[in-house]
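Removed: one protein chain of the complex. Kept in place: all other protein chains.
Chain lettering (A and B) follows the sequence in which the chains are written, and residue indices restart at 1 in each chain.
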Amino acid sequence: MRFLSARLSAKRRSPLAGVAVLLMGLLFTGGVYTAFTQLSPASASGSAADDQALVAKGRELFLVGCASCHGRQGEGVVTKDGSQYGPSLVGVGAAAVDFQVGTGRMPLARPGVQADKKPPLYDAEETRALAAYVASLGPGPVIPSASEYSVGNVDNEAVVRGGEFFRTNCTACHNFAGSGGALPGGKHAPKLTGVEPKYIYEAMLTGPQQMPVFSDQVLKPEEKRDIIAYLKSLEEAPSYGGFSMGALGPVSEGLFAWVVGIGGLVCVAVWIAAHTARSKKGSKA
Amino acid sequence: MANTNGKTAATVERPSKIGGVATWFDDRLGIATATKKQIRKVFPDHWSFMLGEIALWSFVILLLTGVFLTLWFKPSMGEVTYMGSYDQLRGLEMSEAYASTLHISFDIRGGLLMRQIHHWAAMLFIAAMFVHMMRVFFTGAFRKPRELNWVIGGLLLMLGILEGFAGYSLPDDLLSGTGLRIADGLMKSVPVLGTYVSFFAFGGEFPGDVIIPRLYIVHVLLIPGLLLALIGAHMLLLVYHKHTQWAGPGRTEQNVVGFPMLPVYAAKAGGFFFIVFGATALMGALMEINPVWKYGPYNPAEVTAGSQPDWYMGVAEGLLRIMPGWETHLWGFTISWNIFIPGVVAPGIIFGTVLLYPFIEAWISGDKREHHLLQRPRNAPNRTAFLVAMMTLYGLLWAAGGNDILAVVFNLNLNYITYFMRAAIFILPPLAFIIARRWAISLQRSDEARLLHGYETGVIMRSPDGEYTERHLPISLEESYTLTARDRDHVFELTSGEDENEIPAPHRRRDKLRSRLSRFWYADTIQKPTREEYDEAQHHAEHELALHSGEAHPAEGHQFDGRHDVSGDELRH
Partner (left out) sequence: MSHDTRSSMPVPGNEDAVAHGGTPAVVGDPIPDPGLSPHQPRPTDVDEAAERRAERQVATFFGLSALFAILFCVAYFAFPLDREQTLLGFSLSNLTLGLSLGLSLLCIGIGAIQWARKLMSDVEIVEMRHAVASSEEDRQDAVAAFNQGVQDSGIGRRPLIRNSLIGAVAMLGLPAIVALRDLGPLPGDKLEHTVWRKGMRIVNDVSGAPIKPDEVEIGQLINAEPSLFFETTPEGDPKVEGVELQQEKAKAAVIVVRMQPKDITPLPSRQNWGVEGILCYSKICTHVGCPISLWEQQSHHLLCPCHQSTFDLADNGKVVFGPANRSLPQLPIGLDSEGYLVALSDFTEPVGPSFWERG
């Protein structure tokens, strides 16, 4: 622990570094604790008793790893000046937990404007337990089943339709190629390439952080799946014209035109006008 | 031959085949008289003289690839259902312009390549015009008698940018439609006439169905025609004035030294055309530009993050982004300063300054001489600093135009970038001006020191009383001449305000301003030494050397300076 906190505080000069260290410490102890206590393999049966056990296990994990920000009952923590420290998790549903914890966004490494994707701290089973516990706090979106987001056998028409939905609802923040974009105040809309279909689906369903919600009643499950299918088809499609230079639009193109194009051609101009080697014969010092 | 009188043979020798053809043409066109001087016309050799050529050759490439694209492109906003081979868009309603662009990209062999070469060449065309203009500016090549050619160049740049914007709008993809929408907003911001301009341009409300056919004819006929004519005039004036050259031994205001058009420049310039074409072809092969299929067809209810114009519009985009939201509402009318100033007024001021600069500088300097020798940037510190300041401003606005991309790529706060830029465009350019000016003047000082006191040999001498000095050796005659082959600047001095009859001189206030500007412009410039100063310095240096030669140092200095051949040169003992 000392090693960990020393490294952290050296790196983070933020006044919140202490909080972050505390969080990490809690997580670490939580992780070790669960590793030692949960030796029995998870049973995937849907019986009530098993669910109870899962929720209980989730609650334990929650108290250790999440309660400091989200409150002991997941009711959220409000700071003295009235601002939200950790939001209430009542009614966010299992899908939100699966997305936040599964992509490593939660638990936060440190408070900041935005929680970024990082390697997850909990394994799949622990994430399931946490999700089950949070779902027990209040009704919310459930984790989608593979049939809802799997794009293995959608036809081309669905891909085209997905493109329409994508350009209408998603490109404004996430860019035409899913390369991500800027938001106010140092936030950003993350890249969509290389993201698992399940998480894209859950993000639309739950609206993590600043992202708006696209509920199933308004953006139907099959429409969500079409969007994912379109994204995946873009990802799989070859880069027809060559290196995409980040697929960020004309800014990177302009940069390459200057650096590669003008830079290269000026070098050629220097070569054309440069004087060739002179013979020693007839030269004088 | 028709005018043979029969007493002598028309030709002494039997003409060669080529000679025969040439004669046939000369009989009808008189080309021999017109070309005899041009065939061996002399062009000076310097890399910076080839920057304009990049622009010229890019333009030729644009014509060639553009013609290829017109064979399939349909400039129509009529709706069709796309049934081509790009899966992700098949079955969608879109304009014919967009569908035919997809057709060129995916169903015509080499079509995507030509589209990409065309787009890269367009980016290079304008970029090369910029660097060429910067070279002309830095070296003072715009001075008399070339002011009008500078103006033609400025017009070419302006037309090139318009041409680029028109081309960017043609494919009718999401980005080009967004660009047109912004153009529509700019038009509407014009006081009084704005809505009429917009309705007349778009044939009604935005987007309408005529803007693409209209822009098409502007893009393939109107502007290219003007560009061709102006490029022709630009080249003719170049030939008439003959190229400028750098000062040096044997290179004077009265001559031009270099290589002949045929064969050397035919090979070098012709070869450069193939190199520019080859480079753009490689860029088209390897670097994806404007992937319209990813943007999707234009839809007025859609937009994408990273909506940006091509680089040459980046400055206008940056200005639009950092401008505070000022609007005036008066007597039931609206003036949108937040759009009108960056979108209409600022470009007008910028281009006005560019076109008028040679005349402004000539007025300040009062210089009416012809100039064919180039100035080194350091020898015109204020001009150099002015362009450096403008480049700084340009760079800042450019960056502001991509502030969202900067925010994403470098993990910065979008809002802070904007706040920073709002201040920086007023602070950094003057700072850059001061730094560049002082820098240029110190370079002039160092030139003067080299000229008068010689170069540093690296040999440290210790005098009998313990003082350490570095031994200097005189620079070569060629270099001395090159350093001094420049004009002296004269500060415009205000003559006494009244003549002997106490009648105030006309234009008093104007002259006062001119004199003040002239003092600012030239007073700090280091002028070349007079002959007396130079001779005195030479004399002093010789004296120094003579003094030192008495001291028993084995090295005279030239052995270590890396600029003399020292093989077989023995150190003195």
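General observations
Quick note on the criterion: a residue touches a chain if its C-beta (ideal position, glycine included) is under 8 Å from a C-beta of that chain, and two chains touch if they have at least 3 such contacts.
Only a predicted model underlies this, so the values are computations on that prediction, with no experimental measurement involved.
The absent chain, not drawn in this view, touches the displayed chains A, B throughout the complex. Listed residues B:55, B:77, B:170 or B:473: the one in touch with the omitted chain is B:77. The missing chain, though absent from the display, is touched by one residue of B:333, B:410 or B:468; that residue is B:333. Interface note: of A:85, A:240 or A:258, the residue touching the hidden chain in the full complex is A:240. From the set B:195, B:353, B:442 or B:463, the residue in touch with the chain omitted from the display is B:195, counting the whole complex. Residue B:307 is the one among B:58, B:139 or B:307 that touches the chain not shown.
Residues touching the missing chain, restricted to chain A, are 161, 164-165, 168-169, 172-173, 181, 183-185, 187, 189, 207, 209-215, 217-220, 223, 237-242, 271-272, 276-279, 281-283 (touch as defined at the top).
Criterion: only the chains that are shown with their structure count from here on.
As a whole-number value, the distance joining the C-alpha centres of chain A and chain B reads 44 Å. Residues of chain A touching chain B in their complex: 156-157, 159-160, 163-164, 167-168, 171-177, 179-186, 188-189, 230, 233-234, 237, 239-258, 260-262, 264-266, 268-270, 272-274, 285.
Contacts from chain B toward chain A in the complex involve residues 45-51, 53-54, 87-92, 105-106, 112, 116, 120, 123-124, 127-128, 131, 174-175, 268, 271-272, 275-276, 279-280, 283-291, 293-296, 299, 301-312, 314, 401-405, 407-409, 411-416, 564-565.
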